[in-house]
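I have placed the structure first, in the form of structure tokens, so that the comments after it can refer back to it.
So, subunit A:
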Amino acid sequence: MLSGGHLLSVLIFFPVVGALALMMLRGDDHKFIRSIAMLVSVAEFLFSLMLLRGVPIGSSGYQLEEFAKWIPAPPIHYHLGVDGISMFLVLLTTFLTPISVWASWNSIQKRVKEFFVMLLLLEVGVVGVFFALDMFLFFLFWELMLIPMAFLIGIWGHERRVYAAVKFVLYTMAGSILMLVGIIWLYNATGTFDLPTIQQMLANGQLVLEPRTEMLLFLAFFVAFAIKVPVFPLHTWLPDAHVEAPTAGSVMLAGVLLKLGAYGMIRFCLPLFPEASHRAARWVAVLAIIGIIYGALVSMVQPNLKKLVAYSSVSHLGFVVLGIFAFHHISMQGAVFQMLAHGISTGALFLLVGMLYDRRHTFEISEFGGLSTPVPKLAAFFLFVALSSLGLPMLNGFVGEFLILLGTYQRHWGWAAWAALGVILSACYLLWSYQRVFFGDVTLEKNRALPDASLRENWILATMAVVILWMGIGSPFITRRTAAATQTVMDQAEPQWAYEATARANAKPHAKTVSLHAAPTIRVERLAVR
Partner candidate 1 sequence: MFPQAIDLHRVLPELIWCAFGVLVMFLQPFVRSRQFFTFLALLGSLAGTVAAASAFVHGGPGFAGLVQSDSFTFFFRLLVGSVSFLVVLAAGPYLDREKLPIAEFYALLFFATAGMGVLASAQELLTGFIGLEMSSISSYVLAGYRRDSLKSSESAMKYFLLGSFATAFFLYGIALVYGATGTTLLDKMALTDDTSTLLKLGLALILIGLGFKVAAAPFQVWTPDVYEGAPTPVTALFSAGPKAAAFALLLRIFATVPAATKYWFWAFWVLAALTMFAGNLGALVQTNMKRLLAYSSIAHAGYILVAFAAVTSMAQGGSEEAAPAYAAVLFYLLSYALVKLGAFTVVSQLGGAGEKNLSIDDYAGLSQRQPFVAAMLSIYLLSLLGLPVTAGFFGKFYIFKAAVNSHLISLAVLMAINSVIGAYYYLRVIVVMYMREPSAEAAAGSVPFPIGVNAVLLITFVGTILFGLYPNPVINFILRPTLLAH
Partner candidate 2 sequence: MVPTNYYVILSAILFGLGVFAFIFKRNVITIFMSIELMLNAVNLAFVAFSQALGKLDGQVFVLFVIVVAAAEAAVGLGIIILIARNRQTLNVERVDLLKL
Partner candidate 3 sequence: MTTPLLVFFILAGLAVIGAVSLILQKHPIHSALSLIVVMVALAGLYLLMGAEFVAAVQIIVYGGAIMVLFVFVIMLLNAGVEERTSLSKMAGPPGLLLVTALAAFVAATIAKSGATVQAAAQTGALSSTKGISEMVFKDFVYPFELTSFLILVAILGATVLAQREKS
């Protein structure tokens, strides 16, 4: 079971070590603290690059698995593994962490030590979620990552930070606790928390979920993930959280945390509940499309630049969800790619917004205007990132959207047609806001003297720009590595495959069909009789 070193564990726990080291430090030597945090996060990134070697191209199934018994009853194991999808999401995380450390170099001045500790702990939680193959472990990390994020928002955020932080936690918890019930329930049906094992059982028909049950379970998981993504009606925590969070927080939030939801859908909803997913697909798609268009429209009219970006995330992740639930191989790969692309571009957008904030301490678009005269460099970078985010070919945003739409079109051309409207709208809100912020004469005198990008900012943005360009041109580097994984997911999510399982199950007598409601009725009768 245990194959290939302990790379995954190292990746999970190295930041913990870093965080502990930071805690030991004296609180007042900010420069030193920052350097240590930077060191740790960069090292983490370099480690994570080893994954590329660990996950050979075309390898289906989980690589670098680690397995250790943890808790006997119920059997909970420390089971890690990585495949093409999670690998790149981890790389994204480990890449964005140093970036955000770097980005908060000067902007964080109070309680510096705690800040970086929280940032590293957040990284721990996220990486753990991506690696966990034991559902319990998954949930554990899933919850763990809440607290650092909440602190990041709540302590270093802006005016309504506390409200935003609490809202964020409660929203996520509401979903995740139901998911816990779902997980436990699945455990009762299967006797294990181990994801691969359960997938095995489904594959060879030992476990067949009665439709209604499957749907309920699907919902239990889906709602939790949908809140995280966020899917349309559950998105209202996002604008608050984003606007109030400090730059680094927004970057991690938009860049990584939102991906967890989509990742969960790919990793759990589809493979575990294929038929339910297929039955729900129509409605999910509708929500996703609403999210795309609605998010774009709402973001178009935001007076607050950061909120605008936040809502644009709603729109972009609508694409991801659509791509997942279109059940087409291409759209699935597109979804994965779009996750990464969005992570980079939106992360970069938040960085830029944050830099503007550092200069003017406001997000109100009306406070800016004509900025490209004082800050041409920032303006140029902003334009570049905006273009990538509105899906200009040869930049990262395009590949994801294009593949999603292309794949979706192959299955349901109507969905694709509706979603494609988002492409138009994204151009509208990005270019419009860009014009209002950067074009024209300088509207406010105090903006005339704003300093242009510092060396540090230049380097940060340049890094992001390079990645954006590289992802746009060299996308096969990623898609070739995710292909096998997405293919596996697609196979597991194939309904006819599930039907076969049912057939096999009916052949087998010992196959247990599980239902939420048969049992209580029995018990109630028993009580009544006695």
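Basis for inclusion: all candidates are chains of the complex that A comes from, given by their letters.
Assume a contact is a pair of C-beta atoms (placed from the backbone, for glycine too) under 8 Å apart; a residue touches a chain by one contact, two chains touch by 3 or more; residues count from 1.
Model, not experiment: these values are computed from the prediction.
K.L.:
Given that all of 1, 2 or 3 sit in the same complex as subunit A, name the one that actually touches it.
P.N.:
Candidate touching subunit A in this assembly: 1.
K.L.:
Quick check: in the complex, which residue numbers of subunit A touch candidate 1?
P.N.:
That would be residues 70-74, 136, 139-141, 143-144, 146-147, 150-151, 154-155, 161-162, 165-166, 169-170, 173-174, 177-178, 180-181, 184-185, 187-188, 516, 519-520, 523, 527, 530 of subunit A.
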